[in-house]
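One protein chain is absent from this view; the other protein chains keep their places.
Here the chain labels run A and B in written order, and each chain numbers its own residues starting at 1.
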Amino acid sequence: MVTCSLGELAVRFGCELRGDPDVRVARVATLAGGSDALGFVASAAYRAALRQTRLGAVVLDARLAPECPVPALVHRNPHPTFARIAALLHPAAPLRAGIHPTAQVAPTARIDPSAEIGAFVVIGEGVQVGSRCFVGPHCVLAEGVQLAADVQLVARVTLGAQVTLGERCLVHPGAVIGADGFGNARDGERWVKVPQLGTVHVGADVEIGANTTIDRGALEDTVIGEGVRLDNQIQVGHNVVIGAHTAIAACTGIAGSAKIGARCMIGGGTGIGQVEIADDVVITGFGMVSATLHNPGVYSSVLPVEEVRTWRRIVGRLKRLDELASRVRKLERKENNDD
Amino acid sequence: MVTCSLGELAVRFGCELRGDPDVRVARVATLAGGSDALGFVASAAYRAALRQTRLGAVVLDARLAPECPVPALVHRNPHPTFARIAALLHPAAPLRAGIHPTAQVAPTARIDPSAEIGAFVVIGEGVQVGSRCFVGPHCVLAEGVQLAADVQLVARVTLGAQVTLGERCLVHPGAVIGADGFGNARDGERWVKVPQLGTVHVGADVEIGANTTIDRGALEDTVIGEGVRLDNQIQVGHNVVIGAHTAIAACTGIAGSAKIGARCMIGGGTGIGQVEIADDVVITGFGMVSATLHNPGVYSSVLPVEEVRTWRRIVGRLKRLDELASRVRKLERKENNDD
Partner (left out) sequence: MVTCSLGELAVRFGCELRGDPDVRVARVATLAGGSDALGFVASAAYRAALRQTRLGAVVLDARLAPECPVPALVHRNPHPTFARIAALLHPAAPLRAGIHPTAQVAPTARIDPSAEIGAFVVIGEGVQVGSRCFVGPHCVLAEGVQLAADVQLVARVTLGAQVTLGERCLVHPGAVIGADGFGNARDGERWVKVPQLGTVHVGADVEIGANTTIDRGALEDTVIGEGVRLDNQIQVGHNVVIGAHTAIAACTGIAGSAKIGARCMIGGGTGIGQVEIADDVVITGFGMVSATLHNPGVYSSVLPVEEVRTWRRIVGRLKRLDELASRVRKLERKENNDD
């Protein structure tokens, strides 16, 4: 078990400490946690819970610090500071360098000796696995895949031919990166498959969620920028480009050839057509983006549920809006004639 | 092949038998099935088909019984009664207790000798597998996972560290339970990963569909109540709590920290934000729940498709509703002035 003194934490993470530097914490917890744990508050909404806390220490900003009944680590930006302390107190299991005896590794693959390759992994010809990579059980890396240093594939990740992942990428179980895009040419009533000859390039520090799928490009490549965050069950079509540090929540579908800017935040369940989205765009959850968004801003098309009879009446009205508008026009004409 | 007499079935499942108790059935079928099969009717909508049936017997309620031309097993609640008879007539293949020679089981894992562990299964340190569990091929159970008695993991199920499943849970292929939640803290333009330190607890008698994902909690745990039914491709975010006996249809996405009550029925493709939903709420398919629902009831926000030109005109009107409303207001003012 790792424990740290508040003094060490304050120095290491650039916090102002208000309290005893020799107090030690062993874990992170919510505000309801015990005296061996450290928590955080980032919003005044938790003020009441803060006043009651018995934590060993709390990370918070200067504004809330006066209300903290226990030692405080004061930082302008408490949430990422807390995240970094949590990672320090709860380190991942150390790598066990080497290749599991059940793994099937092609003769021309190059596996860095510091990497860990798990049980039942299949690694194709010409694959390169960098330093300190973790390739968990049941992963399949097709020919020519390249993993930069410190990539982690938790388990059961499938990477298609020639896919590249940048340093420190983290990919969760069930993700499929580099399956064929949906390329079909119509010939009479039949579909002819269009070979998908591009691949997928993923930048450094990208996290990809469970059962997310990212298709390979048709002729050119699909590109995921540095620092991108993709939640679970996201679909990224062929030739999509996602800019650096964009975060996308679960169940979002992105049509082929869409271009999404940098630093966007896209809520869950969003549908994105074959459009462009500028940098710094925010889409609230369940949005439908069917036309290009040229400017930063917050966009929405969510329709919150109503009690079903009310909702049906609204939909009925909506579908007769044309009629309502023409009734208004008729009234206006009369009014004008009367004047 | 299992066969049962109608007399046996009537006694075992508490039905009133109208017909020959010695008739035997060997399978279940639709109303179009043959004389060795048993079917059911739960709705008067199938009255015409019922009158034509040549089944060996039909499970139905007293209201429809007079119209049944073949032996009838009369029960107040025909559908679950039929389901139970179907399970009796079509039993699952018996377990083959033991550990497949290809499975990789950590030395500290405890596998009940009555359990079946399939090919290429990976079982981590400290895992506990209860009596009569079935762990199908290609499952991965990370360290500390606990399966209560009679759990069935069909194939290729991934369970993250410390995940617990209650008795008789049934999990379908591709499900990922206990991947990291989507926890990110913004620091300038970059995202800092927030370690996901909770796990997932699943109650007894829960069924989880193919390729469904349930994330582990951030600090506390994600909790799925007893008897819950989750269809395929559902996403359950970190720290979600789902109450007992709630059923959720496919493709529903549930944002982190949402709390869903007991006995809810949630239609397919629904999006649920970080909100609370009371007990006994019904959401029709494709709903968007972006605010807390305090009361039981049926809720909807589905917008049914229209012919595309009609739809575009409706959307145009919708987006100019403000203008229409101000025209109405103008007319009203004039009207008032005229009075």
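In this text, a contact is a pair of C-beta atoms (placed from the backbone, for glycine too) under 8 Å apart; a residue touches a chain by one contact, two chains touch by 3 or more.
Quick caveat: nothing in here was measured; it's all calculated off a predicted structure.
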item: Of B:I111, B:V223 or B:V302, the residue in touch with the unshown chain; value: B:V302
item: Sole residue of A:T81, A:T158, A:T199 or A:T222 that reaches the chain not shown, by the stated touch rule; value: A:T158
item: Option from A:E8, A:D180, A:E226 or A:D279 whose C-beta touches the chain left out; value: A:D180
item: Contact footprint on chain A, counting only the chain that is left out; value: 102, 104, 120, 122, 138, 140, 142, 156, 158, 174, 176, 179-180, 182-187, 189-195, 197, 211, 213, 215, 219-220, 233, 235, 237, 251, 253, 255, 271, 273, 283-284, 287-291, 293, 297-304, 306, 313-314, 317-318, 321, 324, 327-328, 331, 334
item: Residue ranges of chain B at the interface with the undisplayed chain; value: 27-30, 33, 77, 79-80, 82-84, 86-87, 90, 100, 102, 118-120, 136-138, 154-156, 170, 172-174, 205, 207, 209-211, 227, 229, 231-233, 244-245, 247, 249-251, 262-263, 268-269, 285-286, 302-308, 311-312, 315, 318-319, 321-322, 324-325, 328, 331-332, 335
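Convention: only the chains that are shown with their structure count from here on.
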item: Chain A on chain B, rotation in degrees - Cα superposition, rounded to nearest 5; value: 120
item: Between chain B and chain A, distance of the C-alpha-averaged centres to the nearest whole Å; value: 26
